[in-house]
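Notes for the one structure printed next.
Shown here: the complex without one of its protein chains, the others still in place.
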Amino acid sequence: MAESAVGRQTALLAMEDVAVHFGGVKAVDGITLEMYEGNIYGVIGPNGSGKSTLLGAMTRLTPSTRGRFLLDGKDYTRVPARNVHRMGISRTFQTVRLLDDRSVRDNILLGLDALPKQTRKETAMQVDEVMERVGVREVAQLRPDELSYGMQRRVEFARAIIGRPRLLLLDEPTAGMNTAERKEIGKLMRQLCDEGITQFIVEHDVEMMVETCDYLFAMNVGKLIAEGEPQDVVRHPAVQEAYLGKGAAADA
Amino acid sequence: PEAGGSGGGGIEKTIKIAQVQDQTGPIAYAGLGASEGAELAIEEIEQQNFLGEGVKIELQKLDTAGEIERASSEMNKAMGDRDVDAIIGPAATQQAAAVAPLVGRQKVPTVFTQAGGQGVVINDYTFRVTPPMESYYELAVDYLDKKGVKTISVLYNATFPTFAELGEKRVPQMAKDRGIEIVQSLPVQMTTQDFAGQSQQIARKNPDALVMLLIAPQSVTALRQLKDAGYDNLIVATSVQAAGNIKEAGDAANGLVYPVPFSTAMDGESSAAFTEAFRKKFNKDPDPYAADGYDAMWFIARAIKASGDSSREGIRKGLAQVAKEGFTGAMGNLTFEGNDARIEGALVQWQDGKEILAQ
Amino acid sequence: MQDLLNVVTLGSIYLLFALGMALVWGTIGILNFAHGATFMFSAFVGHLVTRETELPFLPVVAVSVLVGAAIAALTQLLAFQPILKRSKNQHAAEMRILIGGIGVAAIPLALAQHQTRSSPFGFNSSYDAEVMDVFGLRLTTTSAVIIVSGLAIGIGLTVWVRRSRQGLALRAIGVDAETAAGMGVNRTALAFGTMATAGALAGLAGALLTFQLGAIAPETGDQLLIKAFAIIVLGGLGSMAGTVIGAYVLAGAETLVLNLNYGTWVDAVSFGLIFLILLARPQGLLGRKEVRRT
Amino acid sequence: MSDWYAMNVVLIQTTLTTLLLALSIQVPIRFGVFSFAGVGAFGIGGYTAAIAMVHLGWTTWPSVALGAVLAGVVVFALGLVVQRLTGLYMGMATIAFTLIVSVVAVNGGELTGGPGGLFGALGEIDTGHILAVVVVVVAVLVWTEAKGMGRRVDTVREDPELATAMGIDVARYRLASFAISGVIGGLAGAITTLLRSTITPAEVNFHMVVLALTAIIVGGARSWLGAFIGAVIFVWLPTVISFVQEWEKVVYGFLVAVAAIYLPNGVLGLIKDLVHRLRTRQERARMAVLQEKG
């Protein structure tokens, strides 16, 4: 488990005092955390607490105001965003971003296109295999705008994993899916983790997060308010109040 | 294919002339006018049995629509058609310059009208009946001299090749020769539409005369705005203002003087005869472009007669021969410098909606 | 001073022409390349009408305005609306609208060229511009009308688009027409009305400009089109106030170059200026930066 | 047949040069860069080649090569300067560039022949030569359209941020598109000029931008094949509809508008949609069966 490794193993990814400000909006405000290989990490937090922004900063798409990012102990804060994917960090987006006039299959293959040849040959999954696992095999030749929302999310997911990244960042991967479908995806995440893909998931479904994640972070207004074993984090009073809205629900 | 006959073949019963000129688009007036003139000429030639009993001339009109590409491709079609004996070539300099080398290669005699720029009359097969404007613009400057003008301003469209040449080189030279001082030279471009600023500048300098070298719509605006600015000395313009193009300027155009290769006001015998015949046939006044077409067609007919051979090569020889001697047509006496026509031209004045000879 | 007045007059001419185009482009995203042809043809119809009978100033303007509105309305009805109906979204329709406009524009242009043989045409009107003396400056009555109407309409439209309910709805249509319809906006009718208004503005510009210049040629519309395009982009697409400023900036630059007697460099300098301004402000003078987030 | 060829050789050559011009506009658009610098490149290529032949006495192909290379370099440099711009702001800046090229040609004195242009640069070029050039150009473009490269290019256009996240160097692709567009535009200009022996500043204009754009939108904006279809249509259309005589431009406008309405993705798009329908018929049928079963 994560904490047992602290001190000996270098973290796969580490952040030191990261902040992202947009003018006056402090979307992320001083976050320090570490993630170790072979785990599934989850992030929960109220809307607008900075989860997606943090994800953006990790992939360098969103410039950070201060702080450092380390991959395998190596600082990549100044690496341009386009090189991050090649370093083994892959992501999905909160809003589906697919090419509307390319087939599902093509959209998934895009996940491989800019990877070094060697990676493609040695580690990447076969596109048919990915489609099968994610459940879009049936619609391989259709275009994304012919699919329902839930199916589009699956394509997005498939594109992120096909290159077998070392670290997979998922922004609400199961939004728009029902409980049973979420379970499916949860199972898939676990499998991928067993295959060595470390994951960092932003999700609002607490039940599923507790079930799937090894370690949980909770954010509020740009700061970490709790971290640890999922069960503990969810029970943390600050989290209860800020996120699960026990207080709010009562007076509503 | 091998183009043109081998010569010495006599005069055919039907002679086919292709007119490759704008019939539509922004300079359609040149092609349409020339068509009318050419048709009148053909009627006369056939009536007079000028080329012999029953010899017919067929005029094939090919539209260049104001585009260089179209001009080359239509020219190519005409040249590829073995029945075509001679061509009346594009009226825009740019189109003409693009096809001039081709007619040299394919050996098809071509008579251009208008197309007053360089690069048109460049080989034995290229001829031009409309004299370049600068060749008769002396008329205008002489007139200024005669009127005792001492200072002039020049307002010219510097992106229009003919006017650029005139405005930058010829007029200054002509003025210098006559001791006239150019106090102001104002270049504008094709897209200039408002002349308020220039008009005021000119009014402030108040020269004895203004040489205005502008395209048709620009002249209308400039004349009005000059008047509004309070300038009312003499203005000389160009043949672009002919063909009623200045009509819309109304009173502001009264007294405008410009040299033309042809005008209905011309009193020479051949010109007057042309005007009359044209009026009879078309029920309207001929414009200079009609005179172009008329003279071009007669030029070709005379050439055929002179060489007695209506093949391409025969016509070329004939054209060269006629050019050496010159002839009299709608534009008066045409003489040639090489293959390029020269005329005396006429200086006309716009007065109350029509042209009169300037005095 | 007089030069400044000339700049204002020229700028107002550009403005009158550009306003209609900016209105439909900046709100509902219709870049109407037939605007120049609409402008020209409404003046041309005014010319045809006055050829029959001499008319005073206002009736001529009225004729052109009506014709302009009619042409634009027809364009919308027969070309743009069918295009929009057949596209997934606004973005997909943009290019086709542009091309559709180019196609539509060819028709009135060809008709006018055919009729006039491309010689300039004007109005036969009882109105005759008078030269006024305002604080020692020469100003024709036509220029005065152009300046006043250009500024008034420019400011009026700016306020209308910013503040009114319909203005907001128009902008929303430009972003996502379908969702706007879901808010109760009758997008077809609103777009139709806006296009007709833009056409009326083109007609107004056509009439006033023809009075001002004495005559225009069938090709005049095309020349103004590219300038209007430049003005709108310079000002910042979507900002009517930007269009107003853009028009005067362009007019100022052109007049300056002309007065310095570099007539043949006018386009290079004015477009060079636009180029430089865009480098400094990639979204135009008053345009909003397009923001997207991950 | 050979007679037909002789009569139409100019049209055939024009089709090929128009294809090159259209490609020089299409390439950047396909890369998500709204650049019209291709027409400027046409001017640079044409003038350079003509100057090399007329003033320097070079032979045909070195002149063409010089034109293409110089146009490529200049447009690439332009790309470096304007790469920050997006959408129509980029369009405006590159149109400004194109018009400036034309103004420089007007004011170039002896070197460029001023407003009258350069003439007498008749190269030794036949259809075979042009065809060879086109084949090479198209081969390169086919590579940018195929497989992974094609997907990357599409992503750079449709969603640059996604492209970055997928590890694609967006800036490099965009700059490359400038260079490619410059070289192709330069080739088009050089070949066209030496074919017809002259070039004038008036040719390097907005009209040409419109022609190229119309050709690619009507043909199909996403592939060289679309540009080819467009070039064929617009070069041959006048011949095909010449029977309507003076109404040609009216018919032309009508056809362009109709194409804009009924062919959302151009002629090529129509074909592709049909293919997609056929290819996915089975999948759809499977889904239908599934649905029926449920």
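A, B, C and D are the chain letters, set down in written order, and residue numbers restart from 1 in every chain.
In this section, a contact is a pair of C-beta atoms (placed from the backbone, for glycine too) under 8 Å apart; a residue touches a chain by one contact, two chains touch by 3 or more.
FYI, contacts and distances are computed from a predicted model.
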Fill in the blank from the handout: Among "proton-translocating NAD(P)(+) transhydrogenase", "Molybdopterin synthase catalytic subunit", "Acyl-[acyl-carrier-protein] dehydrogenase MbtN" or "ABC transporter ATP-binding protein", the omitted chain is listed in UniProt as "ABC transporter ATP-binding protein"
Fill in the blank from the handout: Among listed residues A:T32, A:T179 or A:Q231, the absent chain is touched only by A:T179
Exercise for the section: Out of A:G42, A:G135, A:P165 or A:P230, point to the residue that touches the absent chain in the complete complex. Expected result: A:G135
Handout entry: Touch with the omitted chain, as defined above, among A:S148, A:Q191 or A:Q231
Key = A:S148
Problem - For chain A, the residues touching the chain missing from this view - result: 22, 44-48, 52-53, 94-96, 135-139, 146-151, 154, 172, 175-181, 183-184, 204-206, 242-245, 248-249, 252
Practice task
Can you list, in ascending order, the chain C residues touching the missing chain?
Solution key: 165, 168-169, 171-172, 175-176, 178-187, 288, 290-293
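The criterion applied here is as follows: only the chains that are shown with their structure count from here on.
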Handout entry: Core chain by centroid distance, with centroids computed from Cα atoms only
Key = D
Practice task
Using the touch rule from the top, work out which pair, A-D or C-D, shares more C-beta pairs.
Solution key: C-D
Practice task
Could you give the separation in Å between the centres of chain A and chain B, each centre being the mean of its C-alpha atoms?
Solution key: 76
Practice task
Provide the C-alpha centroid distance between chain C and chain D, rounded to the nearest whole angstrom.
Solution key: 29
Completion exercise
Two or more other chains are touched by the chain C residues 110, 113-114, 264, 267, 294
Exercise for the section: For chain A, jot down the residues that touch at least 2 other chains. Expected result: 61, 93, 100
Fill in the blank from the handout: In the complex, chain D touches chain C at residues 81-82, 84-89, 91-93, 95-97, 99-100, 102-104, 106-107, 115, 161, 165, 206-207, 210, 213-214, 217-218, 221, 246-250, 252-262, 264
Problem - Touch list for chain C against partner chain B, complex - result: 2-3, 6, 9-10, 13, 110, 113-114, 117-122, 129, 131, 138, 140, 143, 212-220, 223-224, 227, 255, 258-259, 261-264, 266-267
Practice task
Sort out for me which residues of chain B touch chain C in the complex.
Solution key: 24-29, 32, 158-159, 185-189, 191-194, 196-198, 200-201, 216-217, 220-221, 223-224, 228-230, 243-245, 248-250, 252
